[in-house]
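With one protein chain removed, the remaining protein chains of the complex are shown where they sit.
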Amino acid sequence: MAKLLAISICFFFLALEASSFSFRHQAKENVCQFQRLNAQRPDNRIESEGGFIETWNPNHQEFQCAGVALSRFVLCRNALRRPFYSNAPQEIFIQQGSGNFGLIFPGCPGTFEEPIDEGSQQFQQRPQDTHQKVHTFREGDIIAVPHGVAFWIYNDQDTDVVAVSLLHTTSLHNQLDHFPRRFNLAGNQEQEFLRYQQQENEGGNIFSGFSEEFLSHSFQVKQDIVRNLRGENEREEEGSIVIVKGGLSILSPPERKDKNNNGIEETICTARVSMNIGKSVPADIINPQAGSLRTVNELDLPILNHLGLSAEYGSIHRDAMFVPHYNLNANSIIYALQGGAHIQVVDCNGNRVFDGELQEGHALVVPQNFAVAAKSQSEHFLYVAFKTNSRASIANLAGRNSFMSNLPEDVVANSYGLPRDQARQLKNNNPFNFLVPPQESEMKIKTVA
Amino acid sequence: MAKLLAISICFFFLALEASSFSFRHQAKENVCQFQRLNAQRPDNRIESEGGFIETWNPNHQEFQCAGVALSRFVLCRNALRRPFYSNAPQEIFIQQGSGNFGLIFPGCPGTFEEPIDEGSQQFQQRPQDTHQKVHTFREGDIIAVPHGVAFWIYNDQDTDVVAVSLLHTTSLHNQLDHFPRRFNLAGNQEQEFLRYQQQENEGGNIFSGFSEEFLSHSFQVKQDIVRNLRGENEREEEGSIVIVKGGLSILSPPERKDKNNNGIEETICTARVSMNIGKSVPADIINPQAGSLRTVNELDLPILNHLGLSAEYGSIHRDAMFVPHYNLNANSIIYALQGGAHIQVVDCNGNRVFDGELQEGHALVVPQNFAVAAKSQSEHFLYVAFKTNSRASIANLAGRNSFMSNLPEDVVANSYGLPRDQARQLKNNNPFNFLVPPQESEMKIKTVA
Partner (left out) sequence: MAKLLAISICFFFLALEASSFSFRHQAKENVCQFQRLNAQRPDNRIESEGGFIETWNPNHQEFQCAGVALSRFVLCRNALRRPFYSNAPQEIFIQQGSGNFGLIFPGCPGTFEEPIDEGSQQFQQRPQDTHQKVHTFREGDIIAVPHGVAFWIYNDQDTDVVAVSLLHTTSLHNQLDHFPRRFNLAGNQEQEFLRYQQQENEGGNIFSGFSEEFLSHSFQVKQDIVRNLRGENEREEEGSIVIVKGGLSILSPPERKDKNNNGIEETICTARVSMNIGKSVPADIINPQAGSLRTVNELDLPILNHLGLSAEYGSIHRDAMFVPHYNLNANSIIYALQGGAHIQVVDCNGNRVFDGELQEGHALVVPQNFAVAAKSQSEHFLYVAFKTNSRASIANLAGRNSFMSNLPEDVVANSYGLPRDQARQLKNNNPFNFLVPPQESEMKIKTVA
């Protein structure tokens, strides 16, 4: 009997294990078949000296389907996020704040030459510092960070920097498996996505893994410097974001040098890597009663062609609608920046797989070709949508120049079983493009009647 | 004992389930290792008022390996297949009949303006209808339907329209999982591939999933129209193909307007979307004693570059052969339009994985690089082969300008252990390109001797 019991217990575990295969295998096969989509908040936060990083679990079906990993970070005043690179193309949206950032493109020359630092007399005789371009960023910027390119970012203002970041892990540029990976180049903190991979978390940067001998030979420096390189002399609390005492002093004003960029961009070394799509730039689509849309794609920012990503920034007035539409050639990851909206998402079976409020700070994945519509529930519902195509295209189903308005009237009539005058209403009644103003009470009554 | 029994029953189900993992996992890993290929007929039919749609199970290993989903549809006189879009690029071959179709390209303007309908006096004052281009089609056409682009098709003749359609679900343009998906834009019928996904079948189009409030706001129409939009007032039998009473009246003769197309095609909005490869156009390869081949690829029809697909139409006379050859860079899905042929397919191990007749109405997948040869068993064996590459390339192994004829004679001699005169026969005896006429009796005797 004991044996029988042993079997049945074993069996119980086996059954559990087997069904977990089933789930994961199922997930792999049917990863974009949803009973229901969920709007999600970050589920983990890693604190650092100068701010924190929050992550969404990339194993959630929504993110698995879209092939992306989402995170947020906050930088306090004088905080520096130390350099790292990732295994996939990345877009960062600056929700708030401003400062500087750098990308280190392998093989590109250092083109910024620092003037002599007048404040430090003891180094009068040192040669000026040379390094790759330092960029400025401000609220509303999209920053394009290619796979494998090292990135650092710094907050030089009093306002916290708040940023949302998307990694496209199923991009063909990532030749590893589809886990998001950060390769930290300094410190000994945990990389933020590691905990979702069921691996031990010891911390450490790329240099931690090399022997002292290799590093001292390669850098031609003494062992005490090597120990810092390997992250051995860290204070516990430092983490990936450190406070720069007195502020980063060396940064030249890059705006003047940026002007060199206005010429022909011949190589990746001089490519523009960011663009503003925030409230301060002209909108692509605007309706004073309904809201506005701004987009950035490979035509605006050519490096996005290399990354296979684009983005959209939207502002929708209270009770105005973004009509039903679908993303032709991309998954869309919507992050609510401010306020909330009532959103409905419909799959290929005509099932409503999302019907609820997308609240500030939540993210919603809208898979390719799924139909979606939104009605703002705030004075100004603001969002950014990351798209997994460098030339993402939207098909609107209603309104001016929509699917419906471009069908022949008799095809509408016969497809929907309507007399031609009603077909004509379906085609032409809504004169607006994408965004529709709030219903007037008169209109509302007409509709209900 | 009851407990024991319970375990053994449970166990039985578990074992079944486990082995089904095994099968599906195996399928995933080794999906192109075949003991045997099967020529297949459609295994499901969905009837509609105006015709029917037949599908092949896309979960069959052959289709999984090729990453495609195949279907057929028939339109009776005056039948309209209501608009839908798909999550993958698609090619449609018109086996029989003619009529009109439309594609709704998002962002493209409506360029067709209908004249006032003189027959309907009560609408005299209505504005003329504007919509995107309406195309004509006829027997032998290949129609290219990009992923996410809405498509409708109509039969304006007495002859039934019969069409075969291929979806390339593993195309990179499909960023969802690899299931074929139809997004119906009207009606409340089941989408044709749903039953293979073990999901419930409730029917419904994209609009069915949105609330009445959202739809009436977005279209600015009353609720009775919204109900038709959502497919609520449907007759049971309508389905995806409806009969247009009296025929679609509004279609302008598009041939004249097509002429605008002869200029430079600057955008997707004016791209040519179909080409005829049927019997009425000149063949690419022709042999009066053996048959003919016609192909369409990205060089003939540039939109195919965007889709990653091409096609071949073949006609082979009785007892003539298509010599052993392989598809260099594509999977090939052969559909027998008329008659039958004896086909052999060989894998990389030299195993004959298909050896049988491909009969009219059956489809056979020939995976990339597998060798294939055919001998017609009908007066005229007609087929269409869909290829999963926009510039699919065939390597013929025998005959003029084949692998064998392009090897140096001494390499042939030493590779096959033949004296040079026999090597020369192997290289040069067959003077024909691709298609070889029937063996003459004299030749037959010589061969057997």
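Each chain carries a letter (A and B) given by its place in the written order, and its residues are counted from 1.
One rule holds in what follows: a residue touches a chain if its C-beta (ideal position, glycine included) is under 8 Å from a C-beta of that chain, and two chains touch if they have at least 3 such contacts.
Here the structure is a predicted model, which is why all the values come from computation and not from measurement.
Novice: Based on the whole complex, identify which of B:N188, B:S310 or B:S405 touches the chain you can't see.
Specialist: Reading the full complex, the residue touching the unseen chain is B:S405.
Novice: For the chain that's not shown, point to the residue among A:A39, A:I53, A:L185 or A:M275 touching it.
Specialist: A:L185
Novice: Pick out the residues on subunit A that sit against the missing chain.
Specialist: Counting only subunit A, the missing chain is touched by 3-4, 7, 10-11, 14, 17-18, 21, 24-25, 28, 80, 82-83, 85, 87, 102, 104, 106-110, 112, 114, 120, 123, 126, 129-132, 134, 147-150, 152, 154, 172-177, 179, 181-188, 191, 194, 197, 199, 201-211, 214-225, 228-229, 231, 233-234, 238, 242, 244, 248-251.
Novice: I need the residue numbers on subunit B that touch the omitted chain, in ascending order.
Specialist: 4, 7-8, 11, 14-15, 18, 21-22, 25, 28-33, 65-67, 170, 172, 321, 323-324, 326-331, 344, 346-353, 355, 367-369, 371, 373, 375, 388-389, 393-399, 401, 403-411, 414-418, 420-422, 424-427, 429-430, 436, 439, 443, 446-449
Basically, only the chains that are shown with their structure count from here on.
Novice: Through what angle, to the nearest 5 degrees, does subunit A rotate to match subunit B on its C-alpha atoms?
Specialist: For the C-alpha superposition of subunit A onto subunit B, the angle is 120 degrees.
Novice: Express in whole angstrom the distance between the two chain centres, defined as the mean CA positions of subunit A and subunit B.
Specialist: Centres of subunit A and subunit B (C-alpha means) sit 37 Å apart.
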